[in-house]
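Note that this complex is displayed minus one protein chain, with the remaining chains in position.
Right after this comes chain A.
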């Protein structure tokens, strides 16, 4: 105590120095450094490059009957959206949309189930695990068009008809499964192995420990895998091109329309598919939020 008191006069004598220290600590009120403006410009350019093309399509799809494929905008109406669903000449939009959604749902279910099981399997090391892993990654590296072509040829050689629900399904899974498994690995790495051990200690069977502990804990991650599976399948083009058979999926339909449709209804289609994508993403994120909210509200009780 006495030592502290003895120090006091010294502190007072050093007071005149204090303002300098204060200034150094205070937040700078001056302009931002020049690097801020450089980086901000770069970011703005990036955002324009990313969203500009999409917004051109969305805006042009709202023209009226005089509308063309390029700017400037001619009037505004929902004409081309009506045209899209009524005119036969624009192709089988509704049918291909149906098929794409169905295919995406099937792909999603298979991807989630297989990824989850692979995640379970890869928790421990086993003989040939690296080999299996590289085989899986290999199908990500293979060019999609070549892989699709090969799948089509294989079906032909085996005497099977190519169709969206057989060959295209297989070709798309070669794309979504590796992605799903990789995401699952990341999700799995945050699962504490001791939870399973605790469940076993408390008398849970293997199945009970998966159903009551693993799946609920991993649920948000499983939704993320599902979202991946759905979006990757829904806009898959390269692998489906040679494998979809006689009936087109939506991306294939859009592609063929670009070859023979010369009206803004093409753009209207782009707008509609984007909206569907956003609904799916929104629903997935909503599910995750809901899952967490449900826990929270139960917790508040």
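Methods note: a residue touches a chain if its C-beta (ideal position, glycine included) is under 8 Å from a C-beta of that chain, and two chains touch if they have at least 3 such contacts; residues count from 1.
Convention: contacts and distances are computed from a predicted model.
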| item | value |
| --- | --- |
| Protein that the absent chain corresponds to, by UniProt name, given "ABC-2 type transport system ATP-binding protein", "Multisubunit sodium/proton antiporter, MrpD subunit", "Spermidine/putrescine ABC transporter ATPase" or "Sarcosine oxidase, gamma subunit family" | "Spermidine/putrescine ABC transporter ATPase" |
| Touch with the omitted chain, as defined above, among A:43, A:134, A:195 or A:255 | A:195 |
| Selected from A:104, A:118, A:168 or A:213 as touching the chain missing from the view | A:213 |
| Residue ranges of chain A at the interface with the undisplayed chain | 192, 194-195, 197-205, 208, 212-213, 216-217, 295, 298-301 |
